[in-house]
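Let's turn to chain A:
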Amino acid sequence: MPDPQPILQMKGITKEFPGVTALAGVDFRLFPGEVHALMGENGAGKSTLIKVLTGVYQAEAGVAVLAGERVHFSSPLKAQQAGVSTVYQEVNLCPNLSVAENIFIGREPRFLGLINNYPEMRRRSRELLARVDLDIDVTAPLASYSLAIQQLVAIVRAVDIAAKVVILDEPTSSLDAGEVQQLFRVMRRLKEDGVALLFVSHFLEQIYEISDRMTILRNGRLVGEWRTDELSRIELVSKMIGTELSVLEQLEEAPRRQLASLARQEPFLQATQLGKTGLVQPFDLSIHRGEVVGLAGLLGSGRTEVARLIFGADRAETGTIVIDGTPQTVKTPRTAIGRNIAFLPENRTTEGLVGDLSVRENIILAMQAARGWMRPVPPRRRDELVAKYIEALSIRPADPDALVRNLSGGNQQKVLLARWLITQPKLLILDEPTRGIDVGAKAEIQRLVVSLAEDGMSVLFISAELEEVLRLSHKVGVLRDRRLVAELANDESLTADRIMQTIASGEGS
Partner candidate 1 sequence: MSTLTTPTGTRLARVFTGRQRYVPILATAGVLLLMWIGGSLTYDNFADLQVLLNVFKDNAFLLVLAVGMTFVILSGGIDLSVGSMLALSTMLCAWLITEEGWSPGAVIPLVLVVGAVSGSAMGAIIHFFEVPPFIATLAGMFLARGLCYVISTDSIRISHPFFTDTANTMVPLGDYRIDPSVVTSLIVVALAFVVLHYTRFGRNVYAIGGNEQSALLMGLPVALTKVGVYAVSGLCATGAGVLYTFYTGAGYSNTGIGMELDAIAAVVIGGTLLTGGSGFVLGTVLGVLVFGVIQTIIQFEGLLSWWTRIAVGALLLLFIVLQRVIGARKT
Partner candidate 2 sequence: ACGDGTQDNDAGGADDKIVLGFAQVGAESGWRTANTKSIQDSARAAGIELQFSDAQQKQENQIKAIRGYIQQKVDVIAFSPVVNTGWDPVLKEAKAAGIPVILTDRAVDSTDTSLYVTFIGSDFIVEGQRAADWLIKEYEGKTEPVNIVELQGSPGAAPAIDRKKGFGDAIAANPNFKIIASQTGEFTRAKGKEVMTAFLQSNPDIDVLYAHNDDMALGAIQAIEEAGKKPGTDIKIISIDGVKDAFQAMVDGKINVVVECNPLLGPQLMELVQKVVKGETVEKRILTEEGVFTQDQAAAALPSRQY
């Protein structure tokens, strides 16, 4: 239970960006030994509040008091030195450094000013990673690992920096259920040690599982502060969204469909023995028109790789692909796109967004690339399309000229989704499409997938959330250790447990 005295208190925080008021007079309290959830829709101002607190941004107004003292951090370094350690929303580590170095940089053990013990750093890193059940080569550059692993490394680093306050901004967005549990174990341990934790997530179950209290933001304004056990989910959602709209109920209703008739048709895409050494072992996969195929598996099991091979993002070494009845060699994404395949990549900053371009330009990019530079999308049509999808996916700010770099994480994801939807693909590959997306928008996207499939679009759906996979797909491919081990039809009998068992045992049933 929280002490009466908050370790951190923020009052009247106001932060403006040109054209946007990200925070307007927000108050916030954090007590030692509690897990505090910061809640809000995409763009509500959660990350901005965290960045203001830790000195990344300077607020226009407001004060922060840490452990009884007025503080004003001019840089994250200062915040860190004062005992506030943070994992920011997008993984913010150095891709070129090794895992061990990322964990220890800036606080390497030194002797006479010289870093003297690399083996020790590696050993400690392995030890720390073992706490989240990760056994990886810590000397390899961070960039060679999947986003999820990078996320865990960032967490491990933040947690290891002895701190009074640990801030985790959507740390779980790319973790699977097991990894989340590992993280929670670590968080609980910190909590017992009296550390104050600030936690951001769009997964309500996680919030209810781990947090003690929560602060809700909406449109940059404080809605209020509640004890988690005193607020029901429906109330929470309606406070976040600001209407009494019961999104949750709608979510539950989301249809779980099975179209047995699909299997009898010719598949839209049939991959046979597609594989690449070191990435995934050769696999067979067929996707029918109007079918949603889910991929399940643990971290690094090779789901992303399957998607990338089909899309030609990586070049397959073995196997063939038949699309629409004609055999194809998919060597580059361009050929795949030419066959009406679209791919929403997992890591939106490095593989998806062009940060310096506007929302409009980012949305139009794929369509434009397909048409070639000679045939620009007519401005009228382009603006119509862009406006339509900004509206449909409720991208905020709804300004097509805003730089995508300045959008909140969830809204960036929506921009990418819009980019592919306007190309009206026949097969849409979604790698973690709901990462970092708020409950409302998530339901929106799930509904979208269902309706697209009903209109005949095929979807390959990858998500760390088994529930989501289960809810949407007609059939689920299960991966383990970079091998497609099973293909399970999604009938009444398929449950998350059965999928987990399949993953664990490594064989289909």
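As a convention for this text, a contact is a pair of C-beta atoms (placed from the backbone, for glycine too) under 8 Å apart; a residue touches a chain by one contact, two chains touch by 3 or more; residues count from 1.
Candidates were picked such that all candidates are chains of the complex that A comes from, given by their letters.
Quick caveat, the model's predicted, so the values are computed rather than measured.
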| item | value |
| --- | --- |
| Touching chain, any copy counted, for chain A within the complex - options 1 or 2 | 1 |
| For the chain A and candidate 1 complex, residues of the former touching the latter | 56, 75-77, 79-81, 86, 88, 92-98, 101-102, 105-106, 108, 110, 113-116, 133-137, 139-141, 144, 157, 176-179, 181-182, 278, 298-300, 481-482, 500, 504 |
